[in-house]
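Data first, discussion second: the structure below is written as structure tokens.
Yeah, one chain of the complex is gone here, protein chain that is, but the others are all in their spots.
The block that comes next holds chain A.
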């Protein structure tokens, strides 16, 4: 699994950090998303997908890698 985020779209709602704090963080200055684990380990996949699905700005893309 590979994650990319669109910083331009991100509105800093922090949903992803509340759901998957091991994968996402927010910048201190403006709350914009920071990806901690661009290729998250298996046990984080479900939470990562959930974070992407509910992002209010649809700023998180999850790609599946074989």
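Methods note: contacts are C-beta pairs under 8 Å (C-beta built on N, C-alpha and C of every residue); 3 or more make two chains touch, one makes a residue touch a chain; residues count from 1.
We adopt the following convention: contacts and distances are computed from a predicted model.
Participant: Looking at UniProt, which of "Electron transfer flavoprotein subunit beta", "DNA replication and repair protein RecF", "Xanthine dehydrogenase subunit D" or "Cytochrome P450" names the chain we cannot see?
Facilitator: Matching "Electron transfer flavoprotein subunit beta", "DNA replication and repair protein RecF", "Xanthine dehydrogenase subunit D" or "Cytochrome P450" to the record, the invisible chain is "Cytochrome P450".
Participant: One chain is left out of this view; which of A:1, A:34 or A:54 touches it in the full complex?
Facilitator: Missing-chain contact among the listed residues: A:54.
Participant: Would you write out the residues of chain A that touch the absent chain, in ascending order?
Facilitator: Those residues of chain A that touch the unshown chain are 9, 11, 13-15, 17-19, 21, 46, 49-50, 53-54, 56-57.
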